[in-house]
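A single protein chain has been omitted from the complex, and every remaining protein chain is retained in its original position.
Chain lettering (A, B and C) follows the sequence in which the chains are written, and residue indices restart at 1 in each chain.
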Amino acid sequence: MIDALFFGRVAEALGQRRTQIDVPAEGLSLLSLRARLFIGDDDSKVLMSVNQVIQSGDQALHDGDEVAFFSVFSGG
Amino acid sequence: MIDALFFGRVAEALGQRRTQIDVPAEGLSLLSLRARLFIGDDDSKVLMSVNQVIQSGDQALHDGDEVAFFSVFSGG
Amino acid sequence: MADIDVKLLPETLDPVQEHAAFLACFGHLGAVTAFTGVVRAAAKDVIVDYLYLDWYPGMTEASMHAIAETAAERFEIAALVIRHRCAKVKAGQPVVFVAAASSHRRAAFEAVDYMMDRLKSEAALWKREVGPDIDHWIEPTGKDAEDLQRWSKP
Partner (left out) sequence: MADIDVKLLPETLDPVQEHAAFLACFGHLGAVTAFTGVVRAAAKDVIVDYLYLDWYPGMTEASMHAIAETAAERFEIAALVIRHRCAKVKAGQPVVFVAAASSHRRAAFEAVDYMMDRLKSEAALWKREVGPDIDHWIEPTGKDAEDLQRWSKP
């Protein structure tokens, strides 16, 4: 199972902060998970992390991974 | 009468912090007061003020003036 | 190794107490610079009731720690502290406190300045501004990018 978390503008757009997804037999990549969650491809400002490390490309996900989708940071 | 004040290294060198001097009939200039007080001419780092305004050249002093001689500032 | 202390605070931030504690521990080093950011009641004439700072538990703290570590190394700072609010922060309340202690005045200034610029764009926080006429997510501005760019110059 994969833990998918959402923050900032992405959480608001999806109307949820967290969901859990089983890894299908054929495997699951980061970008296919993003597509499956309906996180718009047109929004270039969606950032992604796997196990709290920001990732910009695609990669295979594994059972137990924590994946997050979020808008650009703004602190301070 | 003129009030002459000394600060920092100058006060230490002269061994005093203040003296009062009558203005002679022939008048008294800032640089002649400095010479009269034995504040070494060789020490280019002696600064002067008249009535709390820093002065670099010579000028006539007047009864009631407050004159000061001091080393360069160091605060902070 | 620099003494680095980073805390993400969901409930309250007291810059006076943080400053007091930091000075008590590290004041003897000679130079202490502190910055406090407070939520303004208006931004460009629009009333702000509060900020909401969304955060990613674990990752947010790590991102702030990384910023402090880089600052400590780059400016040779002996002690650094970052305190950042998250969740709801009302207008008038402190949202961030950053301090640096060093034996060099300039280093302490630069480290705090640097950390603030990086926190704006690189701390894992998402800031939303809410008021009677507004409710929107804030994203780093061109000015923020410019501020950050200053530190990549040689």
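Here is the rule we go by: a contact is a pair of C-beta atoms (placed from the backbone, for glycine too) under 8 Å apart; a residue touches a chain by one contact, two chains touch by 3 or more.
Since the structure is predicted, the reported quantities are computational estimates derived from the model, not experimental observations.
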Shown chains touched by the chain that is not drawn here: B, C
Residue numbers in chain B that touch the chain omitted from display: 5, 7-9, 11-12, 45, 49, 52, 68, 70-76
For chain C, the residues touching the chain missing from this view: 15-16, 19-20, 23, 27-41, 92, 94, 103, 105-106, 108-109, 112-113, 116, 147
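In this section, only the chains that are shown with their structure count from here on.
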Farthest chain relative to chain C (centres taken as mean CA coordinates): B
Separation of mean Cα positions, chain C and chain B [Å, integer]: 50
Chain centre separation in whole Å, for chain C relative to chain A (CA means): 27
Rounded Å distance, chain A centre to chain B centre (Cα mean): 76
Chain B residues counted as touching two or more neighbouring chains: none
